[in-house]
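To start, the structure itself, in structure tokens.
Complex shown without one protein chain; remaining protein chains in place.
Per-chain residue numbering starts at 1, and chain names A, B and C are given in the order in which the chains are listed.
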Amino acid sequence: MNSVWEYANPKKFVQTTDKVLPWVSVLSVVALVAGLIWGFFFTPDDYRQGSTVKIIYLHVPSALMAINAWLMMLVASLIWLVRRHHVSALAARAAAPVGLVMTLIALLTGAIWGQPMWGTYWAWDPRLTSFLILFLFYLGYIALWSAIENDDTAADLTSVLCLVGSVFALLSRYAVNFWNQGLHQGASLSLDKEEHVADVFYYPLLICIAGFVLLFIALVLLRTRTEIRARRMRALLARERMG
Amino acid sequence: MMPELGKYAETVLSAYAVSILLILGLVLISLIRARHIKRRLQEVETKAKKHG
Amino acid sequence: MIALLVRDLKLAMRAGGGFGLGLAFFLIVVTLVPFGVGPESALLAVIASGILWLGALLACLLSLDRIFALDWEDGSLDLLATAPLPMEAIVSVKALAHWVTTGLPLVLAAPVFGLLLNLPTNGYKPLILSLILGTPALSVIGTFGAALTVGLKRGGLLLSLLVLPLYVPTLIFGAEVARRGVAGLDNGTPMLMLAGITLGVIALLPFASAAALRVNLR
């Protein structure tokens, strides 16, 4: 019993996360507070974007986590389909709303940033559009989970949707790039240009990214525990009804 | 204390406000649901043990 | 397999709605658009191909929940699942029957509706071509959505929520083919992409649909 799969046992998972969760939570709060305060109060303005450059500390980490959350769900779905570990399916379920909120933050901060920079809240920029589509995928995934009563059926169907959705999300990303290549020629209007980010912006950004990653882990652990308990509760209630 | 945000003060502050509110909301909902489910499960478990 | 296709087509003909309903919906969308955007023929000519693609997509969406729902309710789906047909073949035939009853009539009617929307003459060929290439993908993807939601009581709305994001690439490339055709630009690349998507989903998605259907039947 010394493999990773040991933690796929619900009881073992709950026991382990009992110890891990407080540490992750505290670390994520520390990193987030430190990174955001550093970024907000102690970094200079960009010569072109002015103080709006400070939005980068929220926008880039949330956008990263929006994609990584989906990747994590994809991996968890695959583990469920192949190895039938219930915790894996429940972790995917637990991660979806976190990913949804991350996508929403990325969209909203992007739109708010776009208003002074592009003169409009919304432009059908390929990146923004892709995130809007990703948002729809999250909505569909969550809706399918909540619509199906039987837990195993729901886990199977959402896993299949996650696999198919991933392929179509990639296709959409490519399609959207193709579709809008002509409209925003030349001028790079995207926030995400880490390559050009100077060191003054880079270090607080790294800390913020770490904070978002830790926050995501903490939330997923917490929510997975809740899902495990809810699942056990439903099983107990069903057992009672069976007599 | 407040840094000089210039003409973009509103933009930056609203972005931070929206994001922090959303994160806090998500954390709060997750915590409330975690406590709620934990309590319900305990109730169901004690009941199940009583009836065998 | 042929027997299943023939039966589904027969049922669509006899139930009355199969062929007509999607077309009528398409017509209504096309009629309503000028009311929404104004009657200027120059404007309509610009957006005609996009409207026709959107209308075809929505008309297709309308009939998706019927692909499996009726067979599910009367128990035929259980019996088909235990019949000597692989589930992948069943979902493929169902998708084909859906395309013949909705996609094909839409393709055939599109030129007439193009007239209503003042589609430029050089736009007809690329529009029809893109619809022929693209609508099979809509049916196959829709069949996947229908397989996911077959057992659900209020599956209709959920089905739209699941399927519409999956339609994005098809719609983008399909409408792009038609739009570039109208503008007289080279539309070879989107055409190839569209054909690639359609062939890809026809080849691969039935496996996912069959898996979903098996899960829903147990």
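The rule is short, and it goes like this: contacts are C-beta pairs under 8 Å (C-beta built on N, C-alpha and C of every residue); 3 or more make two chains touch, one makes a residue touch a chain.
Just so we're on the same page, contacts and distances are computed from a predicted model.
One subunit of the complex is not drawn; among "Cytochrome c biogenesis ATP-binding export protein CcmA", "Cation:proton antiporter", "Urea ABC transporter permease subunit UrtB" or "Sarcosine oxidase subunit alpha", its UniProt record names it "Cytochrome c biogenesis ATP-binding export protein CcmA". In the full complex, subunit C touches the hidden chain at residues 2-4, 7, 10-11, 14-15, 71, 73-85, 217-218. Residues 8-11, 85-86, 150-152, 228, 231-232, 235-236, 238-239, 242 are the ones on subunit A that touch the missing chain.
Here, only the chains that are shown with their structure count from here on.
Inter-chain spacing, taken between the CA centroids of subunit A and subunit C, is 32 Å. As a whole-number value, the distance joining the C-alpha centres of subunit B and subunit C reads 41 Å.
Within subunit B, not a single residue touches two or more of the remaining chains.
Shared interface positions of subunit C, defined as residues touching 2 or more other chains, are absent. Subunit A contributes residues 133, 136-137, 139-140, 143-144, 147-148, 153, 156-157, 160-161, 163-165, 168, 171-172, 174-176, 178-179 to its touches with subunit C in the complex.
Within the complex formed with subunit A, the residues of subunit C that make contact are 144, 148-149, 151-152, 154-155, 158, 161-162, 164-166, 168-169, 172-173, 176, 189-190, 193, 197, 205, 208, 211-212, 215-216, 218.
Across the interface of their complex, subunit B is touched by residues 36, 40-42, 45, 50-52, 54-55, 58-59, 62, 97-98, 101, 104-105, 108-109, 112-113, 115-116, 215, 219, 222-223, 225-226, 229-230, 232-233, 236-237, 239-240 of subunit A.
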